[in-house]
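Some notes on the structure that comes next.
Heads up, one of the protein chains got dropped from this complex, but the rest are sitting where they should.
Up next, chain A:
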Amino acid sequence: MSPSPSSHPTPPRWATRLLEWYCAPELLEEVQGDLLEEFLLRCRHDGPRAARRDYVRNVFEFMKPFAIKRKPTSNPILPMNLLRHYFTVALRQVLRHKAFSAINVIGLAMGMTCCMTIFLWVIDEQAVDNFHAKGDQLYNIYMTVHARSGNQGSYNTPRNYRDNKTYLVVDDAKTSIPEIKGMAFYATGYSLPWGHPETFQVGDKKHKLEGSRASADFFTMFSFPILAGDANTALKDLSSIALSRKMAVLFFGSPENAIGKSIRYENKIDFQVTAVFEDLTPHTSWKFDFLVNWESHMTRMDWASGIMQTTLLLSEGANVEDVTHKLNVFVKSRLDKDQPFSVTLGLQPFRDQYLKANFTDGKPSGGRIEYVRIFSGVAVFILIIACINFMNLATARSVKRAKEVGVRKVIGSPRHYLIGQFFGESLLLSFLALAVSLVLLQFLLPLFNQVTGKHIVAPITDGFTWLGLVGLAFVTGIMAGSYPALFLSSLKPVNVLKGVVQFTQNAIWFRKGLAVFQFGLSILLLIATIVVSQQTSFLQHMNLGYDKENLFYFPIEGELAKYDKFQALKQKAAQLPGVMMVDRSSEAPHAMGFVVDEDDGVAETQNPDDTAIKWEGRDKGSMVGFKPTSVGFDFVKLMNLDIVEGRDFSRANATDSADAFLVNEQAVKEMGLKDPIGKWVSAWQKKGHIIGVLKDYNTNSLRERIRPLIVDVKEYEYFGVILVRTEAGKTREALAGLEKIYKEINPNYPFDFRFVDEEYNKMYRNEQVMTKLSNAFAALAIVVSCLGLLGLVMFSAEQRTREIGIRKALGATVANIVGLLSQDFVKIVALSFLVATPIAAYLMHQWLNGFAFKIDLSWWIFAFAGIVALCVALLTISFQAIQSARANPVDSLRSE
């Protein structure tokens, strides 16, 4: 209340506000003035109470049409009225046809969810190796070896001998090629990252971790954050090692604590911690928990493989082609000219090493990028399918909307207003779908992460994401609304209002074509799913030529590298309950990577003819890439291998360990031997005779063909793995017993065992992920397509309500009517099957070509896909058709 009501009475403020709110602005001033004047007069005569009452009364009395604010009648720049009208009409349409709207929204939402998930995945894939600050200047060297057997490419670097020392031929290229500002070497194993974990020790703490070796420039070229120590000197000294935060905490409690401390490697070498780097994110294709100085790698450590990757830091604006040329000139002068092969180097942006790491004919050609492309395509396809639903339903319903269009046109609506109206409707639906799909995404992402092994989080706090999402909804809306908007708005009002909405044959074909396209895509995806999952299960269950069940292995290391300890373990282990057989092999038998004498461009010797493996009757200069392995006497029995010719190794034969070799059938073929048994073979220093031929078995993943294999026998070797075959069902028991023995004999090393079947399956992780994803996508595509079909059937049934009524009244059975309604759609499915099959066959053929061992594309896969599509379609159709067919004709005919 005002402090002195008698001297300065004021009208109730709320009433004034009310007046200001409703009153037309051009009248407000005079009305307000009049009311105030009147109020003051009344105050003087009747007192403020009465005056206020009168004021309020006046305010309410002024709520008359002449005084009330009106919306601006037109706005030439932005027709807000019109926009609001579009959405009002759209909303009414949505609410009136609930089933159609639901089908549209659910279909679109599924498509969008799928699209978003894949989009997030693609972004995540592209982020890998793409976060380095100098990323634009980083290039990997890849090496192409041109040999008689073809061109081979890899991320390797040519090496040579000088002064009895192996060196990388590019290691001083920095001095002669000015564009090269930095050069980092990084060693990898045959199976990334290193092949096997290595053991570290500080005091009593002992852990196995995987890491690698890298050269001094490594941390200055790449942006791996350094937590402690100096990036410039991290790997400078022979004894320097850099640890990850995880490893530093594991051994020293904190990153700072670790600096300067000593850590023992494989109980052989002591390293000094010079730097600690942040744990690697999932966005790094290299995986390492430690990095050891490069000189140590070259001079005093075991190699996991001969693969040494070189990354160059080029000066800004350097011409990559020039540098490549200079590099080749540089290397050519330093490589031996009389090798049976030649080597060229190429440069590939470092960021491509994750997505484009496959080599064809010696050049980088795709890789994971293909999965990225395939799935991006699938995402777009599914979105298109969902959009087609929308277009189809809208077109089908256009018979009803046509009248509306006619009336609007007669009243004077220009065509672009109508286009706007239909776009308004589709945009409304697509934004609804966006909302639904965002909710779906929240539920699906954890599942998706589980399947793909990623850590994707929906970046909902990012402004760009929202911009993208709104963009997606907008594009979808426009895409989905385009046909009805452009087609319906073109109808001639005269025809429409006369009642003859004749769709041209073209329009009908268009609609059917869309449905065919949609179902074709679904069938395509379905076939792809079947093929991929068949192939994956084929790979996992194929007879590899050996028995991978109940078989595990662990590395020979530490004390086990000594003969007596090795023997003690072997003998004790063989007596354990549950253990059937124990023996050794120089490599894990399911993933043998080492190939000798291959034309791999790495000259280890001076004379080209001085190959590691020679045999009787060999043509001079002929090379066969052998997989050499050295095994124990029981290996063949332990692995359950078949011998096709000759005999197995035998302890009874005194000469075997010095003289005997086994080869496989492929080796016999490639060596060109007619009668292999008894022929002499020499491998490195050892010369002996072939005593038997093994039936071919797979020594690596089934992407690789079976390669020549040469096996010799040694009771003992200081490296490799120990293989243990257990009795079925007693593996747990055997492991428990073995661990005890292992701890006694090799106390400095953790017992690190792996099952062959599990490790084998891990090699097909990509395929497994593909299978799961394509299952999901195919299911999604079918569901979305069927939603569309359901919508069309519902519509067609609604259109023919009277026809059905009359037919029933005249005696048609339910089956007749269902048949009548289904006919058209069955034709659509059949046609789409015919269209999709050849395309699917071609695509799947291409995909299967990437495997050395593959399933046949038999007819039943296609037939099955077709039948499934047909059944699902029929099921969907009958859902509505039966309902319509069973309706009482009285109800449908009464409306006439």
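Worth a mention:
The rule is short, and it goes like this: contacts are C-beta pairs under 8 Å (C-beta built on N, C-alpha and C of every residue); 3 or more make two chains touch, one makes a residue touch a chain; residues count from 1.
Keep in mind that, in the parts below, contacts and distances are computed from a predicted model.
Entry comment: the absent subunit's protein name, as recorded by UniProt, is "Helix-turn-helix transcriptional regulator", drawn from "Beta-methylgalactoside transporter inner membrane component", "Xanthine dehydrogenase family protein subunit M", "Raffinose/stachyose/melibiose transport system permease protein" or "Helix-turn-helix transcriptional regulator". Which of A:Leu35, A:Leu120, A:Val372 or A:Val693 touches the hidden chain is settled by the complete complex: it is A:Leu35. Contacts to the hidden chain, counted on chain A, fall at residues 27, 29-38, 41, 58, 61-62, 64, 66-67.
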